[in-house]
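Omission of a single protein chain aside, the complex is shown with its protein chains in their original locations.
Here the chain labels run A and B in written order, and each chain numbers its own residues starting at 1.
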Amino acid sequence: MKIVNHVIKLKTTATLDFIDITEKVQKKVKDAGIKNGVINIQSLHTTMAVIVNEAEPLLIADMQVLLEKLAPQTYEYMHDNFEIRTVNMCNGECANGHAHNKSIHLPTSTMLNVLKSKLQLGRWQRVFAVELDRSRPREIALQIIGE
Amino acid sequence: MKIVNHVIKLKTTATLDFIDITEKVQKKVKDAGIKNGVINIQSLHTTMAVIVNEAEPLLIADMQVLLEKLAPQTYEYMHDNFEIRTVNMCNGECANGHAHNKSIHLPTSTMLNVLKSKLQLGRWQRVFAVELDRSRPREIALQIIGE
Partner (left out) sequence: MKIVNHVIKLKTTATLDFIDITEKVQKKVKDAGIKNGVINIQSLHTTMAVIVNEAEPLLIADMQVLLEKLAPQTYEYMHDNFEIRTVNMCNGECANGHAHNKSIHLPTSTMLNVLKSKLQLGRWQRVFAVELDRSRPREIALQIIGE
């Protein structure tokens, strides 16, 4: 058995940025020299998700509208009330309650099968890192396990 | 270590069809000859999800109502505007923006523990493939990994 860990570094540009990481993940699977197994694609952030969907720009626009509707930036989250909040307060704390609440709808990690040294994906399936907060440096951790 | 891959083929009958695949998955776990490990149950489609819930028909009807409310078929998705869309257009392209947007709420794959050659499930837990689009042939890929 072989286990390979790798961290993909990203720079997102704006809230609800959908970054297609399929090729980056695919390359790491190939480089790992693992033929059959599984890969866990895990966000290292509470306001970034990893999902699988179709890479069609209008569809991504639809999903952005839906996520914004589910947890709007305009709603007054208690997490953003810095007059009463005392826990996990940092210098320059930004209001990002909407981002955490969007994340309830999306997975932190996605597990995919590895078959013949490739991701076992259906025709339209692509892997996206989804920025739920604002433009930031981000990390996605891969764990590939197999033989 | 042993790794076994298998594809379950299904034919769904309508949108929001919940197909209980627990017995089919259970059988493959047994046939794989893997005592302890994990199984990744992965949809190979962007408009089919794999979830765990209770197999109670009225509950399934409730969840169908909820999913329809979250991303209604009546909403005008940009993904379905074939006058402006240019990406991933096929012959006989059908409007299925609602299906993709429902899929945001549901996982592409579900990982379950395998213990003593069986799925480690709680009393009411059953595995469902959920059709989010229309009646179609579908594939669920299993990767069982363990010893």
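The working rule: contacts are C-beta pairs under 8 Å (C-beta built on N, C-alpha and C of every residue); 3 or more make two chains touch, one makes a residue touch a chain.
These numbers were taken from a predicted model, which means no experiment stands behind them.
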| item | value |
| --- | --- |
| Which of B:Val4, B:Met48, B:Ala99 or B:Leu112 contacts the chain that the document leaves out | B:Leu112 |
| Interface residues of chain B (partner: the chain not displayed) | 1, 36-38, 51-59, 61-63, 66-67, 105-107, 110-115, 120-122, 124-125, 145-147 |
| Hidden partner interface residues of chain A, rising order | 1, 3, 5, 38, 40, 42-46, 70-71, 77-79, 81, 84-85, 87-88, 97, 100-101, 103-105, 107-109, 111, 139, 141, 143, 145 |
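FYI, only the chains that are shown with their structure count from here on.
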| item | value |
| --- | --- |
| Distance from chain B to chain A - Cα centre to Cα centre, in angstrom | 20 |
